[in-house]
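The structure appears below as structure tokens.
With one protein chain held back, the other chains of the complex are shown just where they sit.
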Amino acid sequence: MNGLGIIKGMIETARNFAGSYHDPQRLTTVQYPEQKLPPVENARTIPFLVFDGDEAMAGLRCTACVICEKECPPQCIYIVKDQVKKPDYVGKMQMQPKVFDIDISVCMSCGICVEVCPFDAIKMDQVFELSTGDRFGKLLLDKHQLAKPNDYFVKIHKTEAGEIDVRREEDKLKAEAAAAAKAAAPKPPATPGAAK
Amino acid sequence: MSAGAISSELAEPAAEHQLLEVSLGPQHPSTHGVFRMDVSLDGEVVVKLKPVFGYLHRNHEKIAEKCSYLGSIPYTDRLDYICSLTNNWAYAMTVEKLAGLVAPERAEYIRVMLSELTRLINHSALAGFLLQDMGALGTPLMYAFREREKILDLFESLTGARMMCNYMRFGGCRCDLPPGWIEQTRSLVANFPSFLDEFEALLTGNEILLARTEGVGVLSKELAVNAGVTGPMLRATGVNYDIRKVDAYGVYGRFSFRVPLGERGDVFDRYMIRILEMRESLKILEQALRDIPAGPIIDPKAKLRNLRPKPGEAYGRIEGPKGELGFYLISDGGPNPYRYRIRPPSLINLTILEDMCLGQTIADAVVILGSVDIVLGEVDR
Amino acid sequence: METLEQIKARIEAAAPGARVEIVPNGSPANQPSLLLDAGHARAVAQFLRDDPALAFDYASNATGVDWPGKTIKEKIKVKKMVEGVEKEVEEVCEKKTPAYLEAVYHLYSMARKHGPLILRLRTANRADQVSLPSLTPVWRSCEFQEREIFDLYGIHFEGHPDLRRILMWPEFKDYPMRKDYVEPDDYEYEPTPHDAVLTRAREHYPGGTPA
Partner (left out) sequence: MSGLDQIFVSLAHWVAGWFPASVQPLVSAVLAIAGMMAVFGTCFALTTIVERKVLARMQNRLGPNRVGPFGLLQPLADGLKMLTKEDIVPFSADHALHFLAPLVLTVPVWLAFAVLPFGRKMSAIDLDAGILFFFAIGSASELSVFMAGWSSQNKYSLVGAMRAIAQMISYEVPLVLATVPVLMLAGSLDLNDIVAAQGTYTFGGLARWNAFTPWGLAGLLLFLIAATAESNRSPFDLPEGESEIIAGFLTEYSGFKYALFFLGEYLGLFAVTGLAVTLFLGGWHAPFQWLEWVPSWLWFAAKFTSLIFLFIWVRATLPRLRLDQLLNFAWRFMVPLSLINLLVAAVWFWSSAWNFPVAAAVRWLLCAALIALPYHWLGRVLRGPLPPPRQYSYAE
């Protein structure tokens, strides 16, 4: 019990005490409301719906295919299909959701809905100040509150959004080229037995 | 002044009614979660100690039977919520065994790196909590958490979340390493040893720590093996059993690292083994960072959504920071697993808690529980 | 580690009268298991642990599995007299697979460092004869796991030092992990009920959910 170990420990805390005044390595506290850490690109909190163009409900990419509602582990997505169809970015007629609710008090921000969505319609947001005054109701976000423009999506997830936009442009060009080719080519003569 | 001498001095046989029945927990500052120990004390010495579980039981296995294979992965983050990536890996590996999928090279290297980073987090946080139980008011814990923050930032930039990573899939990983991630990891691995030296300077020579941990909670080799104790607790007793070496799963066979073994199996050995294991993990990380290949990170054949493995069963296990974490899946051909079982290392390591605590004082019982390293999310499932 | 057949032979040699079967495993993980009869289970386990060549000193995992009987519709050819003419007729008959509860043990050897040997013990049926010999006296690691199997499946382990519920509270009656377990309708008010929860919400609050 000769006390040398204790003295060595005390020197260690003294070094930290002095270090925390000048060594940036030692003092890593970020004083939250005033200073904020820069958002990390891959970060994910709760999902949001992406819409193209400027008018939210018209530009919604979601085609109410309810894959995300089935795959969501805690079952917090609730979709009602709307029979009225509208053309999507390649002109194909797609359905749209009449009701699209996400219960963010149940959502565990796992991001599986983003992975399984075939239309890139739902992406993970980075907003984490989600507390509301009212415990009931305010935590069920409907499609109006969930919808956010595509350039917001480009702002927060640059690389991922970039790839998706490039792919969508190509599809659009291919679709227009196909449509143009179909319209330009004379209607083929009614080949006999066409209705095979 | 070993612990043995204490028990003989203090523990005169007390009449039954003189025992002080105390229930440590579930609301207690040092039970690492909602865990209760019904302790009966004779003065300060523990005479009987019965652990009680179930306060955090949400029947994760029943939920998994109703969920698809993909849907269970985010739930595995919530098992041992300090090391979410090793839980993911154990589950993904078992599903790969069940469905016959193989992860590409790059994904295996990323898995090894992430699980070794998780081991660093777990062991440093544990050393901090152990000292917190001994009464050092948060200083070691804050140093450990300062290092842990850097690793959590790496996880956030890769997987999107600090603790609930939900990153591994059966057949590989969800997304590739962002640019600059490997350089960040390399710099972290470079100056992590300075934290370990500082930690050892603060603690390992400290007389009070030696007095509080030497000869406390001794565990014999035979009892450890028979009671199924695994992980650092087992290696502290001297048994050479590390699943990374035994099964050499993933690409662990390609890395050269050593397995530290203790001698006496008391609390100090367990603390010291974890510190030495951190140094070994750093070696593995250096080698993995040096020769990680390029290439795809997920097996294209792996179907995410409705994976329906052929009827059969599979048991996969990995060397988690707390011990052998195993998953036992039975599939009946449907989209949901027929039976989904987790082998919780924390729960099984608690089997011999009473044997270690008898005859010690209540202050030791708290320190022994701290050295067992349990997380109630995994114990109660 | 020897192949399963060799182990089976050695077990039958060591524990006379023990009926051992090899249960194949369909998944590519090729982990077939040994089905033991309940009577000789403890003796076989003792042999597996103490035999120097096998040395299975570490029971890593003990799991409960519930197999309720399934009714399988099978088409079998049967000869039947149809209007006096001998004819092959396909007939659909229902066959019920046997219903039982099962305890699966994964054994490893820390001394020899060899792989999983899987033992399966099956109860007579799922209703009254649900008792199995406990392997805790052989491997202490099964203590908590067998208590959990008793708690969630209802398999009664004889010879277990301290068989009581481990996860559920002592007064809980049913066995939650069985396939035919019905969750109690402990519906509490949910702030944002929708979909399946909405229907249950309407049963409990016909007048509309309280604000």
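A, B and C label the chains in the order they appear, each numbered from 1.
The definition used in the following text is that a residue touches a chain if its C-beta (ideal position, glycine included) is under 8 Å from a C-beta of that chain, and two chains touch if they have at least 3 such contacts.
Since we're looking at a predicted model, the values are computed, not measured.
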{"item": "Displayed partners of the chain not shown (whole complex)", "value": "A, B"}
{"item": "Hidden partner chain, touching residue among B:119, B:212, B:339 or B:381", "value": "B:212"}
{"item": "Contact residue for the chain not shown (choose from B:243, B:362 or B:375)", "value": "B:362"}
{"item": "Hidden-chain contact residue, picked from the options B:34, B:131, B:151 or B:225", "value": "B:131"}
{"item": "Contact set of chain B toward the excluded chain (per top definition)", "value": "1-2, 5-6, 9-10, 20-22, 28-30, 41, 44, 131-139, 142-143, 146, 202, 206, 208-209, 211-212, 214-215, 238, 240, 242, 245, 258-264, 268-269, 272-273, 276, 361-364, 366"}
{"item": "Residues of chain A (touch criterion as defined above) contacting the omitted chain", "value": "1-3, 6, 9-10, 12-14, 16-17, 19-21, 26-29, 31"}
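FYI, only the chains that are shown with their structure count from here on.
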{"item": "Separation of chain B from chain C, taking each centre as the mean of its C-alpha atoms, in whole Å", "value": "28"}
{"item": "CA centroid of chain A to CA centroid of chain B, Å", "value": "32"}
{"item": "Chain B-touching residues of chain A, taken from the complex the two chains share", "value": "1-6, 8-9, 11-13, 16, 26, 28, 40-44, 67, 71-73, 108-112, 115-116, 124, 159"}
{"item": "Chain B residues within the chain C interface of the complex", "value": "53-54, 57, 59, 61-62, 97-100, 223, 225-230, 239, 241, 246, 309-317, 324, 326, 328, 330-331, 339, 341, 343, 347-348, 350-352, 380-381"}
{"item": "Interface residues, chain C side, partner chain B - complex", "value": "25-29, 31, 57-61, 63, 65-66, 104, 106, 110, 113, 116, 118, 139-145, 152, 165-169, 176-177"}
